[in-house]
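The other protein chains are all here in position, but one chain of the complex has been omitted.
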Amino acid sequence: MAVGLRAFGAKGPGWLRRGPWAPFAASFCSQGRVPEPGPRLTSVRQRDGIRSIVLSNPKKRNALSLAMLKSLQSDILHEAESQDLKVIIISAEGPVFSSGHDLKELTDERDPQYHAEVFQTCSEIMMLIQNHPVPVIAMVNGLATAAGCQLVASCDIAVASDKSSFATPGVNIGLFCSTPGVALGRAVPRKVALEMLFTGEPISAQEALLHGLLSRVVPEEQLEEETMRIARKIASLSRPVVSLGKAAFYKQLHQDLRKAYHLASQTMVDNVALRDGQEGIKAFIQKRKPVWSH
Amino acid sequence: MAVGLRAFGAKGPGWLRRGPWAPFAASFCSQGRVPEPGPRLTSVRQRDGIRSIVLSNPKKRNALSLAMLKSLQSDILHEAESQDLKVIIISAEGPVFSSGHDLKELTDERDPQYHAEVFQTCSEIMMLIQNHPVPVIAMVNGLATAAGCQLVASCDIAVASDKSSFATPGVNIGLFCSTPGVALGRAVPRKVALEMLFTGEPISAQEALLHGLLSRVVPEEQLEEETMRIARKIASLSRPVVSLGKAAFYKQLHQDLRKAYHLASQTMVDNVALRDGQEGIKAFIQKRKPVWSH
Partner (left out) sequence: MAVGLRAFGAKGPGWLRRGPWAPFAASFCSQGRVPEPGPRLTSVRQRDGIRSIVLSNPKKRNALSLAMLKSLQSDILHEAESQDLKVIIISAEGPVFSSGHDLKELTDERDPQYHAEVFQTCSEIMMLIQNHPVPVIAMVNGLATAAGCQLVASCDIAVASDKSSFATPGVNIGLFCSTPGVALGRAVPRKVALEMLFTGEPISAQEALLHGLLSRVVPEEQLEEETMRIARKIASLSRPVVSLGKAAFYKQLHQDLRKAYHLASQTMVDNVALRDGQEGIKAFIQKRKPVWSH
C-alpha cells in the first residue's frame, strides 16, 4: 500500500478537487510537492471496509511533524473513492495520542516558508477529514494536545477512553494554539475553548464529552470494542448514501436556514432517487434486509 | 375550527409573507395547493391563549405524511395573528411522538415532484415555527425519529419525559436524514449530530438535555404539568413584546456581532417605546402588576 500512497498523496483524488461540496480543498493543497522518503510514521490496515490508521511514533509522542502529517494525509487520501472503503478510524500507539507539531521544525533555523508549509499541511488534513466521502472516527486513549487535540476535534465522531485528556497548551511556550482553535471553537462552547486556549490546562474526557468535543467516553478496556461497533455499523450501510449525507451536512451547517433547507430538501430528493435509496425504502416496507449495490 | 384552518392553510397570513424577519417563507411555500380533504390527523384545542396541537395518528406512529404535515401546518398558521393566541404546544398521542416521513410516499411509485413536495412542506413547517409570532413548545413523551426528531429540534422550547428518546435512523434504510440534520445540527454539538446521523442510534432524554436538543426533562407524570407551567407563564406576558423579541433573537443569531448588536439595540429602543414596554417598566417601578394591552 505504501507505494500507492506516496504516488497518490501528491495530487489527491478527483472528488477532493471537484466535489460539489469541497471545491476549495484543491486551492489549499501544497503544490504537488512529493514527500521525502523516510520511515513511515503511521501504520495502516484495512478490513471489511474499515481502514485503521495508527499514529506510530510513540517515542516522539506521535508529534505531527511534517513527515507524520504527510503520512497521515496519504493514508486518508489513499483510494478514497474505492467502494471498499466505508469508514476510517484514526488512533495512536502509546500513552500520548498526539502532542501536536514538532517544535524542532518551528525554530528560526527553518524559514517562514517552511513554517507555513507545516501549518498549511496540517490545515489541509483537517479540511480533508470533513471533505472525505466516508466518516472519520478518532479513537483516543491518552493525552491529545495542540494539533493533536485539533485532530480529535476535526474528526466526524470521537470516542475516547475515560483516562484521556485534552489540552491546547501552546500559549505556555509562546505559540498560541490558533489553528487548533479553529477546530476547537467549532466543537465546544466559546468559553470552554477560550479557557483552554488562554490557560493551556487540560480537560478530562468527561468534560470533553460534556462540552461536545467527544461523542462518547468509555472505560479503556471497552474503547476498541465500542469504536469498532460504531465503525462496523457504518460499514454495513450504503456508502453513497452516507457520502451524500455527510457532504450535505457540512455544507448546510453554516448556511442561513432557508438555503440550508433548500439544499437538504434537494439532497433528500436525490437520495430517494438513488438505487440504494429505493432499495432501503422497499426493504423496509417489505420487512426484509436491504441489499446495497453502493 | 377545521374549516377555517383548511381555507387558511393555502396562503398563510401576511406576517409570514411580508414580516420583516421572515421575508423568505413565502418563496418556499408550496404554490397555493389546497390540501385534499380527508380525516384530520391532528387535533387542536385552544384555551387561555394556549393552543395545543396533538399529532393524532398513533396507529401510524404519527408519521409525517403529506396529509399530516398539511394538518400541522394549518393548525400552526390558523389565526396566528390573533391577540388571543399566546403560545403553541405540539404533542402527540401514543408511545411514539412521531416516526418521521411516511415511507410509502417516498417509493418510486410517486414521481420526484411529489417527493420534493413532501420535503418542502416539511421544511416550510420547520421554518414556520421559527417565524411564527408566538413561542412554540414541543412536549415529547416517547420516541421521536427522523423528521419527528427534526420537529422537536425546530421548536423554540422542548420539554420531554425521561422515557423519551431521539434518533435520526434514516441511514439504516438508505435515506440519510439530511433535512433533520439541518435542525439537529443547529441544536446539538456537531459530533453528537454526526454520530446520530451516521449510526442511526437513539440518544436518551438525558443525553438530549445534556447536548441542547431539549431545554428540560421531567418524569413522565410531571410532563404535562411542567409544560403547562411554562406555557401559562408565556401566556401571561405581553404578546407583542414576546413576538418582537422572538423575531429579533433568530434574526441576530447568525449575524456578525456588530450587526447583531445594532439590530438588538434598535429592537430594545422599539420595545421601550411599545405601550406594553412602558406599562411594564412603570408597573415595576411602582411595584404593581402590569396590565398588558397587547
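In this document, chain identifiers A and B correspond to the written order of the chains, with residue numbering beginning at 1 in each.
Everything that follows uses one rule, which is that a contact is a pair of C-beta atoms (placed from the backbone, for glycine too) under 8 Å apart; a residue touches a chain by one contact, two chains touch by 3 or more.
Small disclaimer: the values here were computed from a predicted structure and weren't measured.
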Given B:Gly100, B:Pro135 or B:Gly181, the one touching the chain that is not displayed: B:Pro135
On chain B, residues whose C-beta touches the chain left out of the figure: 135, 155-158, 186-188, 210-216, 230, 233-234, 237-238, 241-242, 244-246, 248-249, 252-253, 256-258, 260-262, 264-269, 271-274, 276-285, 290, 292
Missing-chain contacts mapped onto chain A: 24, 27-28, 103-104, 106-108, 112, 115-116, 119-120, 122-123, 126-127, 130, 171-179, 181-182, 185-186, 188-195, 197-201, 210-211, 254
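Simple rule for what comes next: only the chains that are shown with their structure count from here on.
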Angular offset of chain A relative to chain B [C-alpha, multiple of 5 degrees]: 120
